[in-house]
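Each remark here refers to the structure printed beneath this line.
Missing here: one protein chain of the complex. Every other protein chain is in place.
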Amino acid sequence: MTMIPTETGHAPARPRLPRALVPLANILGFLWRSPTSAFGLIVLGLLIAMALLGPVLAPYDPYAQDLQATLQAPSAAHWFGTDELGRDILSRLLFGAAITLRIIFLVTIVVGPIGMAVGTVAGYFGGRVDTVLMRVTDIFLSFPSLILSLAFVAALGPSLNNAIIAISLTAWPPIARLARAETLTFRKADYISAARLQGASPARIIWKSIVPMCLPSVVIRLTLNMATVILTAAGLGFLGLGAQPPMPEWGAMIATGRRYMIDSWWLVTFPGIAILLVSLAFNLLGDGLRDALDPKQMNRR
Amino acid sequence: MTTPILEVEDLTIRYRGAPQPAVQGASFTLGRERLGIVGESGSGKSTVGRALMRLLPTAEIGAARMQFGRTDLLTASERQMRALRGNRMSMILQDPKFSLNPIRRCGEQIAEACLAHERMSKRAAKDRALAMLEAVQIRDPQLVYDRYPHQVSGGMGQRIMIAMMLLAGPELVIADEPTSALDVTVRLEVLKILDGLVREKGIGLIMISHDLNLVRNFCDRVLIMYAGRVVETLDAAELDNARHPYTRGLLAAQPRIGGSRDPLPVLERRPEWTRPMEGTA
Partner (left out) sequence: MLRNPGWLSPLLRQAGTILVTLLGLLVLTFVIGRLMPVDPVRAIVGEEATREVYEHVYQQLGLDRPLWQQFLMYLRDVASLDFGTSLRTGQPVLQDILHVLPATIELATFAIVIGAGLGIPLGVIAAVKKDRWQDHAIRVFSLTGHSMPIFWTGMIGLLVFYAALGWVGGAGRMDQFYIGLVPDVTGFLLIDSALAGEWDVFRSAVNHLILPASLLGYSSSAYICRMTRSFMLDQIGQEYVTTARVKGLSERRTIWGHAFGNIRVQLVTIVALAYGALLEGAVLIETVFAWPGFGQYLTSVLRMGDMNALMTCVLLVGVIFIALNLISDLLYRVFDPRTR
């Protein structure tokens, strides 16, 4: 009995992409055609490459101090100069990419499920559950994310991991809102009623039927929010509440470079450009994704 | 037919990115008469109206000839078109709920039509708008002048629309489904007002509609469109003698008082009808 579905499942063994990847490839293709989103894709690709290959590419050890060569201007030996302890800024930037990527990754895997769970449960059950959950969401939404993160970090103590937790705590409400709105549009659909009539439990319906439907828009929203996440993380690092020295986190690098800024511009300039590029990349990508997946926007003349 | 106001020959309209033209090879002329354009939704009838006003920025319009009075609508600059629109040609849109600006007073919106084209004081424009409101049989023009669109009924809104579009004294008015958004009870009333004014002022009227009976009663001639093509042109009085199978199908699908009680025939559609019939002008 079970052989038949498996066989048909494997039947289209054509030299094509797996079925799940076809829409993804389509979206990437669409993004690639727009110069601004293509820029975003390139920068993100670079970020991932830097994070993975950083240890290989970096000309120096990012933590190695050289007190003979402090605050060196950019040169052939040190492309982006050195900092107040003689560490090579380029190497630190390359290692910082991994930290940025880690922040993005961890925030995504925390925020996505939380927001999704709150939103779909609120939307599916409606009524009092919905009211309570949405009230809680509103309370979190009534703060600018940086200020709430500040407060959480103050409570948890400054460190990179606590900064990630604090950012996640502030980043889930928009996702929950979105997932709820999506759920409300599917809740009345016939296939949901059909599942219910078959006796599927709410948990099963939410997990099997609603979550997959919400997933695309949640992913877009997460991408759009990533720029904010990066800026908040950098801001926390800058205020000394995120990654702690000597970690080569970009925001923290700017914070320490600030003291030498007037005479040694390269200390703050390069990490800042790095933050700007990555967050711009996410913003451009998110913008492109919205165009790619929003049929309303596309048909409008 | 009197000297034509509008001459259109071989009009083709294609929306950018669309595989098929929305309208293909449409030809007709219009004198000081009332011409009806009838077709199903998607037949391209509204597109024709908007193309005449050059209101389709995302469409390519091509024609052998598109002459309005002394103006060539194909080559006229946007500036020339602006001088024409609302002044010598205007258009009544379907639903006053959407076609009136919700946050401006009705009267101001009417008066704006002549302020856009003539040098006149606000006072004079207002007087003219009030007179026009009276002409569309609104009992208390001053009251309606100061109302916002959401405060008037649909029939009233459409009369305001008519007043706005006839204010500058155009030679050509395109009415795009002018009554389909209205309650059935006020449709006739609004149509009669429009009809009366059009006759009185000798305006050429193009009435775009999906309602064959309505067009038959209010127009002199009828143009039948199907899938972007004009399939037949007839005098309204001759409609029963239509030769094209599509027109005949349309007619047969109309319920009739005192007619047979058998189920109405289902409208037939055939791809070959997109070719114009030989022998029809």
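To keep things simple, chains are lettered A and B as they appear, and every chain counts its residues starting from 1.
Please note the rule applied: a residue touches a chain if its C-beta (ideal position, glycine included) is under 8 Å from a C-beta of that chain, and two chains touch if they have at least 3 such contacts.
Everything numeric here is computed off the predicted structure, so don't read it as measured data.
Peer 1: In the whole complex, not just what's shown, which of B:Thr47, B:Ser90 or B:Thr179 touches the removed chain?
Peer 2: B:Ser90
Peer 1: Out of A:Ile104, A:Val118, A:Leu160 or A:Ile275, which touches the unshown chain?
Peer 2: A:Ile275
Peer 1: Which candidate, A:Ser145, A:Ser168, A:Ser209 or A:Thr256, sits in contact with the chain we can't see?
Peer 2: A:Ser145
Peer 1: Counting contacts across the full complex, list the positions on chain A that touch the omitted chain.
Peer 2: Where chain A meets the chain not shown: residues 35-36, 135-136, 138-140, 142-148, 150-152, 154-157, 227, 231, 234-235, 238-241, 251, 254, 258, 261-262, 265, 268-269, 271-272, 275-276, 279-280, 282-284, 287, 300-301.
Peer 1: I need the residue numbers on chain B that touch the omitted chain, in ascending order.
Peer 2: 53, 55, 82-87, 90-91, 93-95, 98-104, 109, 112-113, 116-117, 148, 150, 161, 164-165
In this section, only the chains that are shown with their structure count from here on.
Peer 1: What is the distance in Å between the mean C-alpha positions of chain A and chain B?
Peer 2: About 53 Å, centre to centre.
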